[in-house]
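A protein chain is absent from this complex, but the other protein chains hold their places.
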Amino acid sequence: MRSQRVLFLAALMLLGAAVFCSTEKPVIVQGVQNISVEDYKYDSGESVILKFSLSPDDTLSQGNPVKYYRILIKRGWLEEDEKINPDDFREIQNITSTAIAKSRLSEALRKDKSVKEKFRYPFLDDVNGEKRTYCLRLKNLKQFFLNPIENNIAYYRYIVDEYKVATDISKEEKKSEIKKIWAEIIKMNKELKTLRKELNKDLKLTVTVVAESAEGIKTFSHLYQTFEPKVEAVNLDKLSVFIVSIAFVILLLIIYQMTKMGKEFYVRPIAGLSAVEEAVGRATEMGRPVLYIGGLSGISDIATLASINILGQIAKKVAIYETPLIVPAYDPIVYSVMREVVREAYIDVGKPEAFQEENIFYLTSEQFAYAAGVNGIMVRERPATIFHMGMFFAESLLMSETGNQVGAIQIAGTDAVTQIPFFITSCDYTLIGEELYAASAYLSKEPLLLSTLKAQDYGKLAIMVGIILGIVLELLGVTLLTQILQNIPE
Amino acid sequence: MNFFKWLSNIDRRWIYLLMAVVISIPIFIRAPVKVKPSPDVTMLYDYLENQEEGMGVLLSFDYSPDSLAELQPMAKALSYHALSKNLRLMGIALSWPSAAGLGIEAIKSQVDIINSEVLKDLLDSAEQNEEVKTYAAEKKLASEGLRKEILYVLIAKLEKDKEIEERYSELKGVLEKARISSEIVTYEKEVRLIGRDWCYFGYKPGYTQMILGMGTDIATTLSTDYKGTSLLKYEMFNSPTEKMKNYDNIAVCIDLAAGGSLGSWLAFVNTKFGRPVATGVTAVMAADYYPYLQSKQIIGLLNGMRGAADYETLIGKPGRGLSGMSSQSAAHILIIIFIILGNIGYFLGKKGGEK
Partner (left out) sequence: MKRSVPLAIVLVTGIIYFFVPFMTNRFTMDFLYQTILVDWMKIMGVFAIVMSITSLVRRNVYKIQRKVGDYQYSWVELIGMAFMITVSIFLPQTPLGKNMLLGGIREGSVYDWVFSNIQVPMQATMFSLLAFYIASAAYRSFRARNAEATLLLITAGIVMIGRVPLGEDIYNFMKGLNGDASFRWSEIFNFQGITQFILDIPNAATKRAIGFGVVMGMIATSLKIMFGIEKSWLGGTE
């Protein structure tokens, strides 16, 4: 508040000085015309679309007499005949006229449907070259009112830190000062809480736009627009995604139910997975271990989950032959899950005594250190079979090439598109993309699990039909489908 | 026939050896190279070129030292461009603590280059000063090192950086005696100062939290810069009119990545806050990001060392990217030769076998 007064005074002084000093009359620009506010549809009720027509004096070119447009808002709606006090308003945004001129929408961009209106803000609409309406999104309206208090709190905390390291005052003084400041901080925190509650209850606001000349003279437009942003519980922007997702869930459940009732589906064979049995058998014959690398991402990555599922299946096969299984883990959480999965697999086939806990271990979470560690294991232990399953990055080739050098059979599977070529060149079999997710179902040979693969196939079929249909319709000049699909956010 | 068989089965150690030779030689010869910048890089350059002065540019250092060779030249070229266009440069490291040092190195080196360009006359006259000369002789400083120290002291005076002033207190005294320190004030508007023209936040844990938070308020979310100074102390974050509030004041967020970090920037900065995003990535993973370029979700893509070389060409400042190009060319040619040899061996060896 105080800073605003100071500003206001400064502006007054400037104005006075300008009037006093200049022999010429200072340029006073006309205010903006038409201010309107629309609700922004896809949010939690904290943003609106503001539109206003530029000042008639704005030339939108060099030497523009208008320098700034300042958008001011205040809490509460204006009563009728209410006297307006400019001090009640706070500036939420200011835009230079050059920035506005630059945001002019070209005819081409206006027609480009691939750019949704949502992403065009802010822009200057000049359909007939006359309308000159500037549209922008006012965001974080609640936060705007919380910011001053939050900033103060942050600043006070900073002062506390400064006090803590200060050396020029006594300890007692330090303590009492810090105590005082903390009391302030607690007070402000309470204030913040009540304000937040109030704002959540109602967010009635009034907005106005001030045009400012190059000399810094402000012209209030005397146009005030009251508004209250609406809260949308559901993001309608993503409605089509929602429908498609639900449809896929239903499809998957239907096929699952049909399999349960005895219907059989054909699932195409995948070479890499048919080879798993043989690869494990080879390790047993040669008396060498099997190495399983579960990818370099965390547990939240679905590729890692798929990899854990595959590990469960492979561990069972390995356990039957009592071949050593080495699993170096990259992520601590993934490590603990993998250890349990392998242990359970050994118990499951009735060989708990063959489970060697020290063979499932955490290596490191540094990308290339991990690659170096795995390479070391390959060279020392000389595994006969190596699995690379999960998410991989630039280290993929370092590991698979070393595996190739030690003469192991290698089966890789990843959905990291950029790493697939590396695996293809250095591994015997590579599962590409979705095959990684199918692998666990394949290895278990359980019809119920396999049925979900069929659902994926139908899903892909639907996408293909959609693409072809879209192309044909677009060529025929029908844009309905593309428009519906473009409602899907990127 | 044996020769062809050998040709198709050359021991990999020979390949490694030749590769090492071929990569190292151009580094010593330093052959001048020219590249024609690719459109993906030019797009980003043009975008920055057309920005208004005072807009922000945010560099996110999402790589660890192992991919430094490819990404550091990009960071430097982008920093130089942003600073020279008087855009306000910000840097942050979100993925790896080890990236924090890389970020400040990239930004600070470019700030120093631009500042020494701006202060060239002053530095020249300082170097000629007798007292400074005796100081340099005492400390056995070469011209380059001396200029750097003078620059640090002069900038520290404007930035009121007591730590630097203390470290070079002797030189500070010399410069004050020689009446060079006082002249720096006239350059105040032109030089790039921390907190006014650039700022580096260092490593901040909590990836998504930080990206989301910066959309509301940068200063409160990040609270301090890399030195631990409160951001609210800086003009960039406390000026009532020209402050860097959130992404709205930032022209573009550029993610320099060696991992999959771009996804978060796209999901939050581009989709949620509707601001432009660009990226620089290692060549190994670049192919992943072309679809985003097509869908206009990113406004520029710097692909590996070549991307850095392209950008260096555009800003006219050859650096590590361009100098690496000759090594890369040589390596590519060697690989092509090996592939051709392998194929000759494969075909002729097969023919021989059939006979």
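So that you can tell them apart, the chains are marked A and B in the order they are listed, and the count of residues begins at 1 in each.
In the analysis below, contacts are C-beta pairs under 8 Å (C-beta built on N, C-alpha and C of every residue); 3 or more make two chains touch, one makes a residue touch a chain.
Everything quoted here is computed from the prediction, not taken from an experiment.
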Candidates A:223, A:258 or A:337 - the one touching the absent chain: A:337
Touching the absent chain when the full complex is considered, from B:64, B:249 or B:297: B:64
Which residue of B:23, B:43 or B:315 touches the chain not shown here: B:23
Sole contact to the chain not displayed, among A:84, A:252, A:267 or A:286: A:252
Touch with the omitted chain, as defined above, among A:48, A:66 or A:363: A:363
Residues of chain B in contact with the chain not shown: 8, 10, 12, 15-16, 19-20, 23, 33-36, 38-39, 64-69, 98, 101, 206, 208-209, 212, 283-284, 287-288, 290-291, 293-294, 303, 306, 325-326, 328-329, 331-336, 338-339, 341-343, 346-347
In chain A, positions touching the absent partner: 42-45, 231-235, 238, 241-242, 245, 248-249, 252-253, 256, 300, 302-303, 305-306, 308-310, 312-313, 329, 331-333, 335-337, 339-345, 347-348, 357-363, 366-369, 371-372, 376, 380, 394-395, 397-398, 401, 404, 415, 417, 420, 422, 424-426, 432-434, 436-438, 440-441, 444, 448-449, 452-453, 455-456, 459-460, 463
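Going forward, only the chains that are shown with their structure count from here on.
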Intercentroid distance (Cα basis), chain B paired with chain A, Å: 25
Chain B-facing residues of chain A, complex: 3, 7, 91, 93-94, 96, 98-99, 102, 114-115, 118-119, 121, 137, 139-140, 143, 147, 150-151, 154-155, 157-158, 297, 366-368, 393-394, 405, 416-418, 489-490
Residues of chain B touching chain A in the complex: 12, 50, 52, 64, 66-67, 215-217, 219-220, 223-224, 230, 232-233, 240-241, 246, 248, 258-260, 266, 270-271, 273-274, 282, 284-288, 295-297
